[in-house]
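Heads up, one of the protein chains got dropped from this complex, but the rest are sitting where they should.
Entry: subunit A
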């Protein structure tokens, strides 16, 4: 590991100023991804700006009844927050389906959103990888890609985004608030993570020196229920092979509002707009759900060894929608 300097700023402004002054710097959240990548030699910042103790550790109601989540709120605190559990259960469930108790206690909201892919070649500095070293090639396309993307991948990169939390946030129409050297801005979560294209080194649209300050959730749509389901190689403490976050409102047997997002399938949380178009206004039946999910997964281009993910995602999504329907409109 390369030696580094360490700063503990006391305010957002101070943190952003320090970041702007040092191009080789990284913000340190919980460190559960960054410290690991520094040990592996994938990251080698000359300066760590420790933002984990900034006063961004609160979850508060917004004026319109939504939720404002500070960037340093720990994953376990967010999952346990009464407002999250009652109004956004998909978010609580996604967080609880990720990592371990220890890691969730340490990991922050901001760091979770910016965690890097678990592609084995990305993590191994002795291997080529376009994401780590642009232009060096993508061994995963022909190599070990069982866990990697089936949607939205490119010739240059087939990595997946590993975050469970981000999938729920995508379905919940969250907004990411950023504070950078050029000021503040807000980016919808669904536009925050990128597809790899020909520059997979950029995971997100974040600009150099920008700090995530908070994530904002809109109020829960009237009568909406939500959940998160995840399939993995073991029952706990494993990344998603495929996952789904679903938000549903059913009125008189018809889908009024639906939001669906897939995890484990792409370089970003995959908001399933084509499926939502089929769902909206249609009868809330298994037949509709299958048609909707198929309309989305039609676009899948599996690699040699990961075609099973498409079936897995299909079954997860249909099951999630059916489960939510049973809860949204209990039979009389």
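Quick note on the criterion: a residue touches a chain if its C-beta (ideal position, glycine included) is under 8 Å from a C-beta of that chain, and two chains touch if they have at least 3 such contacts; residues count from 1.
The rule we apply is simple: contacts and distances are computed from a predicted model.
Novice: One chain of this complex is missing from the view, so tell me which of "Xanthine dehydrogenase YagT iron-sulfur-binding subunit", "Carbohydrate ABC transporter permease", "Ferredoxin" or "Polysulfide reductase" is its UniProt name.
Specialist: Not shown, but named in UniProt as "Xanthine dehydrogenase YagT iron-sulfur-binding subunit".
Novice: Among A:10, A:39 or A:207, choose the residue that contacts the chain missing from this document, as touch is defined above.
Specialist: A:39
Novice: Can you say which of A:85, A:194 or A:257 touches the chain missing from this structure?
Specialist: Missing-chain contact among the listed residues: A:85.
Novice: Would you indicate which residue among A:102, A:199 or A:311 is in contact with the undisplayed chain?
Specialist: A:102
Novice: Among A:72, A:93, A:130 or A:213, choose the residue that contacts the chain missing from this document, as touch is defined above.
Specialist: A:93
Novice: Which residue numbers on subunit A touch the omitted chain?
Specialist: 1-8, 18, 21-24, 28, 30-32, 35-36, 39, 46-48, 50, 52-53, 76, 79-80, 82, 85-86, 89, 92-93, 96-97, 99-103, 105-106, 225, 227, 235-237, 327
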